[in-house]
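Shown next, in structure tokens, is the structure this report addresses.
Excluded from the complex is one protein chain; the other protein chains are retained at their positions.
== chain A ==
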Amino acid sequence: MTTTVITTLPHFSNLSRGIFVRPNFSFPFSPSRRLAGNLASSNMAAAAAAISPVPKDDLERIAKISATIRVIPDFPKPGIMFQDITTLLLDPVAFKDTIDLFVERYKHMNISVVAGVEARGFIFGPPIALAIGAKFVPIRKPKKLPGEVISEEYSLEYGTDKMEMHVGAVQPGDRALVVDDLIATGGTLCAAMKLLERVEAHVVECACVIELAELKGRDRLGEKPLFVLVSST
């Protein structure tokens, strides 16, 4: 006789902020990956939890992390609800928990490079890199890096921008993690991934504190896994 244990994922919602905590745990081998990444209903959430139950400690830490993120309406322009992580950085326990959650996930995945996207990726990326024994590579806006670079263009709502990486920073075969504070449309993360793939690194995963699920950045990453702590609608 088999017993299926269903753990209903707690639904933390802050109605005034519209932030929902939906821990994402995309195991490469698990068919629940798409379920976990797209929790359309509580039934699916329960099913995902049954296949990959989230440790209670993780949920508690994520709930506290989510509570420290401040939402600033109409920044940088009307209609945008800006997810401000600077308040997370003011809470040493929440900041440490954020880094620990990423480190716990990646420390046994043989990651040799953590690439952080300018500028808030520079805040989360280096502590993760140091803890897991990886190099840290900054992915920067044009003309900031002083040495020889490769560039990747990506589209904005209006026009394009570029991301750059130093030549020689990453070697063929390096196993890479791309880190930023937030994924919106996924344009920046895609550009960062392409830079790494052009030098024949293997991008293992993209990792963000926050996902703006409505903007479907996850889909733009295609087959590449995305791991986030807090998903916001």
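Just so we're on the same page, a contact is a pair of C-beta atoms (placed from the backbone, for glycine too) under 8 Å apart; a residue touches a chain by one contact, two chains touch by 3 or more; residues count from 1.
Here, contacts and distances are computed from a predicted model.
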> Which choice in "WD repeat and SOF domain-containing protein 1", "Small ribosomal subunit protein mS31", "Guanine nucleotide-binding protein G(I)/G(S)/G(T) subunit beta-3-like" or "adenine phosphoribosyltransferase" gives the name that UniProt lists for the one chain left out?
Replying inline: "adenine phosphoribosyltransferase"
> Considering the whole complex, which of A:Lys135, A:Arg175 or A:Lys194 touches the chain not shown?
Replying inline: A:Lys135
> Which one touches the absent chain: A:Glu118, A:Asp161 or A:Glu197?
Replying inline: A:Glu118
> In terms of residues, what is the contact footprint of the unshown chain on chain A?
Replying inline: 70, 72, 75-76, 82, 84, 86, 89-92, 95-96, 99, 118-120, 122-124, 126-127, 129-130, 133-138, 140, 143-147, 166, 169
